[in-house]
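A selection of the complex's chains, in situ.
Residue numbering begins at 1 within each chain, and the chains themselves are lettered A and B in the order written.
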Amino acid sequence: MDITLTDKTGRINGRMFPDDNIQGIFNSIKEGSICKICGNVNEFPPGSGKINIIVNSINELSEDDYDLDDFIRTSDNDHDELVEEIRLTIKNMENVHLKNLLKSFFCDQEFTKVYYKAPSAIVHHHNYIGGLLDHSVEVLKICKTLCGIFPDLDRDLLYTGVLLHDIGKMRAYNHDLLKIEMSTKGRLMGHLYMSCELVKEKMKDLDFPDELSSKLLHLILSHHGDISMGWGSTISPKLPEAVALHYADNLDARVKEMFQKKID
Amino acid sequence: MDITLTDKTGRINGRMFPDDNIQGIFNSIKEGSICKICGNVNEFPPGSGKINIIVNSINELSEDDYDLDDFIRTSDNDHDELVEEIRLTIKNMENVHLKNLLKSFFCDQEFTKVYYKAPSAIVHHHNYIGGLLDHSVEVLKICKTLCGIFPDLDRDLLYTGVLLHDIGKMRAYNHDLLKIEMSTKGRLMGHLYMSCELVKEKMKDLDFPDELSSKLLHLILSHHGDISMGWGSTISPKLPEAVALHYADNLDARVKEMFQKKID
């Protein structure tokens, strides 16, 4: 029987050879529980460099017996620095409508409490506590470099798009400390639409200009790239800022994925 | 010089052989105006059966000189029958939330005034005054047959999805009697998202149940089929009703297109 063993440092395959009691062991383990494994580290096939653990025993632990922090995968970044990067970005905005819109999100503690903890994916890249924050600030940094290269990019529009493009994931995923799952809403509407819904809700109270609203929603709806790619955009990127957001988002996600593969 | 001549009965190619005054003729014709053509019907290449008109003269007409109805392409269907089909469909619904939602649209004369005249496309299928109404009722009829075949389909959900799936086109296109164009909003957000926005606006006043809302929005967001096709769905159809809506929509559009090709 193959088992996947995981803690915050990564994953390893385990193997248990069948014995009479395997059915009992099976039934004794509750979903979401944390277990103690005894076993031997094993290289198989011999000489291959592939390590797994031959599991001899497996026992569920009570909450007193472990430190939860050893099992939760979180960001390696300094949380305060990330938050400060966002704060400064908003502070330096010139477009008052976009600035107020972002304030309505990031000065809202109910929002930030969730945003700062949300994962950015179930599998693939940034799939851990704080992954959404990490990813958003990373794309922000890339887009700041881009605005240095292409001064005709509308900075405020682009940065707002970056900070809000994935907020629908806050509702699209259910996650507790140990597991991330798609919510019913996420399964039925997808995070692109859900990001727009959250943005529209905040806009209502702000007397937001109609054309600027269309542009911002365009950035969100097109951030999975050209519709012909079949990646879920409902409209292809048509503004330079939308093109910038899509490719910057993709760049960050693909590089992150390479490094996570090495750990997982 | 090749010209496309069009009135409500279809299109034909015209040819003008160049003479000294062609530049003057060019400049004298205002966009959107209606002109009188004199010329000879011509078969070219000879024997090919392809008819065009060798234009000898072309003169703009004043509004008194023509009957606008000769130039507007409209539905061939009996308008009142289509409206009655929708009225009865709503009347027979059992789900009170969906029934009230549809009433909030179809008892709103500002809505119906636009809905009943809107085209369903710029090119391709149903691209004429009343095309949206034609298309919606046609898909409705197909879906009624489907509900006879598959009694487990949620009729009220499916019919509501049918009647509302394309309403975003009312805002996505600008059209007057003679011409249909994409609006800025249509270009930036697409009609799938815009249909959802219109639906969400009406839902606000109706205390609409959350899960039912997600399902209805799912039908709209997925009605262009599996995202991997690259046709602009932001989520793939996951409910039987969403699958039914997509394929019924496609069936009606593709058959209509075949018949329009013959006229155009």
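By our rule, contacts are C-beta pairs under 8 Å (C-beta built on N, C-alpha and C of every residue); 3 or more make two chains touch, one makes a residue touch a chain.
Remember, predicted model here, so these are calculated numbers, not experimental data.
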{"item": "Copy count of the single sequence across the entire complex, 2 present", "value": "6"}
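By definition in this document, only the chains that are shown with their structure count from here on.
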{"item": "Between subunit B and subunit A, distance of the C-alpha-averaged centres to the nearest whole Å", "value": "39"}
{"item": "Complex contact set, residues of subunit A against subunit B", "value": "184-185, 187-190, 192-193, 196-197, 200, 211, 214-215, 217-218, 221, 226-235, 238-239"}
